[in-house]
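Missing here is one protein chain; the remaining ones are kept as they sit in the complex.
And now, subunit A:
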Amino acid sequence: MLRLASKRVLGLATRDGQSVSRPAQAVLPRFYHENVIDHYNNPRNVGSFDKNDPTIGTGLVGAPACGDVMKLQIKVDEKSGQIVDARFKTFGCGSAIASSSVATEWVKGKQMQEVLTIKNTEIAKHLSLPPVKLHCSMLAEDAIKAAVKDYEAKRSKGTIPEAAPVEKAADA
């Protein structure tokens, strides 16, 4: 009888706990979408390219004081203008890491002009970012634009290709 009684009390306790917690759960927004978790746990295209390679465009946006810094690099095929590869490094929350990971995936294989049309809202939608995290997707959009801009600036100047080997040594 004792066992029965204590079981009942226990059962009641857990059930009560649930019935209290469940409505609260329903009200709260889900914290991270599974796409965010996936990109956070297995980020795609982490790494760096040589910044001074003429076929590389680098976008560095954000500030450490704001909690987010994103570096996105694109490797462009000079003849076709197609982005053949992309890399990122990000200091920031999980959403920022996921946003930049998604951005590198999306820009790969696309034309330069094409990637400029990638909107932060698309990234946010893909990752189901909550409103407080929208700035992460905006940062990713900015990073793509900055990278393209950097590449174009390099091409129009065309001054630094011969310096590349030196830079490599410094980067090591």
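What we mean here is this: a residue touches a chain if its C-beta (ideal position, glycine included) is under 8 Å from a C-beta of that chain, and two chains touch if they have at least 3 such contacts; residues count from 1.
Assume contacts and distances are computed from a predicted model.
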**Chain not present in the shown complex, as UniProt names it (candidates "cysteine desulfurase", "RNA polymerase II holoenzyme cyclin-like subunit", "Non-structural maintenance of chromosomes element 1 homolog" or "Vacuolar-sorting protein SNF8")** = "cysteine desulfurase"
**Prompt:** Which residues does subunit A use to touch the chain missing from this display?
**Reply:** 2-3, 5-12, 15-16, 18-19, 21-22, 25, 28, 30-34, 36-37, 40, 43, 46, 48, 52, 60, 63-71, 89-94, 96-97, 132, 159-160, 162-163, 166-167, 169-172
